[in-house]
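Right, chain A next:
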Amino acid sequence: MNIKQVVSRLAVALISVSLMSVAHAELTIAYITNGNTNEGWTLINGGAKAAGKKAGVKFIELAAEKGELSKQLAIVEDMITRKVDAIAIAPVDSAGISPAVNRALAAGIPVVAVDTNVTGSKITSYVATDNIKAANVQGDWAAGQIKDGDKVIYITGDLGQSTGQERKKGFVDALKAKRPNAKIIEVSTTWDQTQAQNGVESALRANSDVKLIACAWDGGALGAVAAMKGAGIKQGEIKLAGFDGSPGGLDMMKQGWQQANAAQMLAKIGAVGVETAIAAAKKQKVEARIDTGAFLVLPSNVDKFAKDSGVAQFMKVK
Partner candidate 1 sequence: MKYLTRQEWYGALVAVLVLGVLLSIASPYFLNSRNLSNILVQASVIALLAGGQTFVILTGGVDLAVGALTALAGAMAGYMMVKLGIDPYLAILTAFAIGAGVGLFNGYLVAFVGIPSFIVTLGGLTLWRGLAFDATGGFDMSGMPEPFPFIGYGELFGLIPMPIVVMVLFYVSMSFVLSSTKLGRYVYAIGSNEMGARQVGINIRWYKLGVYVVSGLCCALAALVLIGRMDSSSGKMAQMFELDAIAAVILGGTSLFGGRGSIIGSLLGAILITMIRNGMNLLEISQFKQMMAIGAVVIIAVWIDVIRRKRLLRK
Partner candidate 2 sequence: MSNQTPVLRIRGLTKHYGGVKALTEANFALTPGEHAAIVGDNGAGKSTFVRLITGVEQPNSGTICIDGKVVNFDSPLDARDQGIETVYQTLALAEDLDVPANIFLGREKVRINLGPLSILNHKAMREESVSMLATTGVKIQDMNETLRGMSGGQRQCVAIARAAGFAKKMIILDEPTAALGIQETARVEEIIKGLKARGVPLIIISHNLRQVFDLADRIWVFRQGRIVASVLKKESNPEQIVGLITGAVNPDNVPGATDLLTAISVFREPA
């Protein structure tokens, strides 16, 4: 390639640059996910995308490959360069994304955190399920199923993380409010289904009179069901309260294993996240913390919930 060619191409490039920057007028919203591709995130991302479409903005969806923080940092930086009007982001890491988020805020771009908060930045808004409130619903239901003094197994998530801590606190507080003498046997896990299964197996061996099992997430419920099957316990003999409203959780309910599930409104998290970002881009005032709420799924309303929330598409038991 000779120098002339390079120069002429650069000239063409510069002209098209100036033309295109004039043409740009509508709102542009960047939705940056954490690269998770599981069912829960598919629902959240689907909600976000639908909200973007509905609002008629230019909607850019980008993801951090393999959940790699440095790639997400680069994407945020590139979106600052891209001069988007607002960013909705599901951080790979609450603290790690903060330097890039601060740069976006400094550049005057509002940033809305979706599902996971950003620590160390004054973000525009944080849209997610309030874990404590949702777990309160779960604990309140559980209290209604047992007598005071009964034994309950609680399968925790990772107690090193805020999500795990909040869900446990919400459940325990609500249960103890009505049944102060309920005995809670704790099975602690790091969001690991096998840990849950092993823990429940030994807890059941030591306590044959357990009345109810509650879980910090639906994967733990799958472990609990496996443990119950192993111990020869039938559907409903011990009541099971799930958390998440995941397809697997609702399948368990249809099969009779789960009697209640504190469902997160996954699609709503994504949708409200993007709606909030759009509002912020239009310089409207937005709440700093938005709770997308929880819904207590029961066998009586499971079909309607599955259909309305979009979870049904992933369920195996129709």
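Selection criteria: all candidates are chains of the complex that A comes from, given by their letters.
In this text, contacts are C-beta pairs under 8 Å (C-beta built on N, C-alpha and C of every residue); 3 or more make two chains touch, one makes a residue touch a chain; residues count from 1.
Predicted model only: the values in this text are computed from it and were never measured.
Only one entry among 1 or 2 touches chain A in this complex, and that entry is 1. Residue ranges of chain A in contact with candidate 1, taken from their complex: 1, 6, 9-10, 12-14, 16-18, 20-21, 24, 33, 35, 60-71, 73-75, 77-79, 81-83, 93-96, 98-99, 119-120, 160, 190.
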